[in-house]
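Worksheet: the structure to be examined is printed underneath.
The other protein chains are all here in position, but one chain of the complex has been omitted.
And then chain A:
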Amino acid sequence: MMQQDLVHAIKSNPKYHELLTKRKSFAWTLAAVMLVIYYGFILIVAFNKEFLGQPLSAGSITTVGIPIGLGVIISAFVLTGIYVRRANSEFDRMTREIKEEVL
């Protein structure tokens, strides 16, 4: 367990609160985006199969469902990329600064 005075020092550091607010809203927003994309897809599958079954363009056999399905897969990768890009630069830098100030 961490010593109480260290915990208090960190908790009273304004940068710590800035980090928490930023990261929390960023992480939960991205999680919500992923949930909306995925459950949007699942609900279309459950309620509107015809929509996914229509041809992508006149005369094509490829259906709208193919790019949408692939799009969900790619969106998962892209969203993790967006998170890791910001977290590994901005959030890590803020964490380092907090540590330097309190330790």
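Miscellaneous remarks
Going forward, a residue touches a chain if its C-beta (ideal position, glycine included) is under 8 Å from a C-beta of that chain, and two chains touch if they have at least 3 such contacts; residues count from 1.
What we mean here is this: contacts and distances are computed from a predicted model.
Per UniProt, the protein behind the absent chain is "Cation/acetate symporter ActP"; the candidates were "Helix-turn-helix transcriptional regulator", "Cation/acetate symporter ActP", "ABC transporter permease" or "Cell shape-determining protein MreC". Interface with the hidden chain, as seen from chain A, comprises residues 1-2, 4, 6-7, 10-11, 16, 19-20, 23, 27-28, 30-31, 34-35, 37-39, 41-43, 45-47, 49-50, 52-53, 60-63, 65-66, 69-70, 72-74, 76-77, 79-81, 83-84, 87-88, 92, 95-96, 98-100, 103.
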